[in-house]
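Some chains have been omitted; the remaining ones sit where they do in the full complex.
As written, the chain order gives the labels A, B and C, with residue 1 at the start of each chain.
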């Protein structure tokens, strides 16, 4: 029998301000598209991020990958640069991106994916970003 | 590089009464199949509904679709007709359906899907209905 | 040193239908006071009940009272008569009461209090009833 594949999920949280605004558009258009999320001084969220890694269970450890390593990657690549920051101004890897949950999920994927790929035995499978209790997004990567 | 595809989820809640009962079956058979859920006067739940829409992220807005529009569709098509109602008696689009969570998910899909399809750039991907903290269902649509 | 006093809390859940309606008032007045909660066929909730008992910690057991007994009382006095029922029609001890969360809390107190009093070493301290995630009530008993 082949080794079973399992998905493991680690969740982290951070608090940040952001503003939905596309500088390439007029102020009127920004207000029309983003409504109250376009408020000039910004607003904020307690973001929750679920990072999902998929791979075979190593029979020697019973693990897909070491959870301590996974938690470390997520804290280094996502929480430390974003926690208690303004996502539009303070986070280098978000420069030039509109800070929607959709774009955050894609940016977080780009940050975490190489750290998982390096392990060689498993792969990043999904990034979920909760902006609030009622709104969240899932990104499954740049699949064909 | 192609535009990434993301799933966005919006959650709404409503409170409703219902009763599991198939009028085509005998009372005994109804009691045997549905147990306490067949109680004649009904019981009720705080239903939670997650509507999942999938599509490419529009580079101009950073969004799969406008979240305000999505919230509006879910409130118009699901919450307003069902909130503080008896699902067996007060909701036109549930007439003739046994009000299990399975059937609610399918009925909600039929209500919301045309509103999403009209946008043209994304599609309804999943409807999740929580009947309680411990019981919920997922419908992924009439896929081949 | 005297024995410390501690409050222990046990939580249970049940699903029920109800309707806010005072038969002593006109239909118009009922609609004006209760709004959508007056819907004739009723609506429903997943109710959550927290029962709080206060007393000294027995040094022999390390407990205020046996949690298995407390859980048993709450199930017998509240969950079994109310679960998967219509609170206005199916529950004898609610007859003649308007089924607001306030009245439920008082009625549940009357049911559970004698069971706790019988133990002799602790007392019922509080009943909390959650009607939904956003609305709940606390009753601390008929104190002077």
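Brief remarks follow.
In the analysis below, a residue touches a chain if its C-beta (ideal position, glycine included) is under 8 Å from a C-beta of that chain, and two chains touch if they have at least 3 such contacts.
Quick caveat: nothing in here was measured; it's all calculated off a predicted structure.
Counting all copies of the one sequence in the full complex of this file gives 6, of which 3 are shown in place.
Note that in this section only the chains that are shown with their structure count from here on.
If you sketch which chains touch which, the chains link end to end in a single open path, with no loop closing it. In terms of their C-alpha centroids, the spacing between subunit B and subunit C amounts to 30 Å. In whole angstrom, the spacing between the mean C-alpha positions of subunit A and subunit B is 27.
Chain centres here are Cα means. That of subunit A falls 42 Å from that of subunit C.
For subunit C, the set of residues that touch two or more other chains is empty. Touching subunit A in their complex are the following residues of subunit B: 1-2, 4-12, 52, 57, 60-64, 66-68. Looking at the complex, you find that subunit A touches subunit B at residues 20, 22, 24-25, 33, 35, 97-103, 105-106, 133-140, 142.
Residues 13, 15-18, 36-37, 39, 41-46, 83-86, 89-90, 132-133 of subunit C are the ones touching subunit B in the complex.
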